[in-house]
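Only one protein chain is missing from this complex, and each of the others stays in its spot.
Then we have chain A:
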């Protein structure tokens, strides 16, 4: 039964995709009628003006462009023109550094806060104030104080992906069942051993959920950060193509961002599955 469900879902997905592409194709057909113009003048004008071509690219154009990027993902024509693969690699690298730092800080800190109700109450207002600050609000401050655009981008990833992991760790640690802690106490388990053998495994699923939210946020943030500082990365690619008013390439980048974001989420979901336990 489950196999047939998968198949049926696949068919519905495929049908939806086909409808979407068809609608897109029809919507971007354009009038197709050539405007009457002096030929010398027409030579100086773009296809939108001369042939009534739609300003919005159709699915065929996007597909073609996407294929040309996939065929040549790693070309390097100097500092301002690199392949889509290289740009994505830069972004992923930045996300990985900022995100790892965030996890490295958030999990131990969350552990300590979660184990101490006093600290939890005392630090809560700070966390609540810092949590909702947009990455773009941090960016000028980071650029101005860190004085390095690459480090600034990493800092922004760090500061924005810190909070979900921290809050979830605090929650997971503070919600460990009282009975388990009591058992540990009666067995006279030391603090460290208790933390690693009882609390960590019990809180792991919640921590991983936090980390999964964090990676999503980190991936959202990197595009905005790179658009702002430029240089390299998929966000820069979008900005660069926008400068060129090349909507085809902007759509290609959007697709790439979505796919990479999905892959990152899938990896974290797999990890979460590894540490969940049945109760």
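In this section, a contact is a pair of C-beta atoms (placed from the backbone, for glycine too) under 8 Å apart; a residue touches a chain by one contact, two chains touch by 3 or more; residues count from 1.
In this text, contacts and distances are computed from a predicted model.
One subunit of the complex is not drawn; among "Nitrate ABC transporter substrate-binding protein", "Copper resistance system multicopper oxidase", "Aspartate carbamoyltransferase" or "Dehydrogenase", its UniProt record names it "Nitrate ABC transporter substrate-binding protein".
Only one of the listed residues, A:20, A:45 or A:122, touches the absent chain: A:45. From the options A:126, A:144 or A:277, the residue with contact to the unseen chain in the full assembly is A:144. Residue-level contact of chain A with the missing chain is found at 37-38, 40-41, 43-46, 48-49, 55, 77-81, 143-144, 147-149, 227-231, 236, 239-246.
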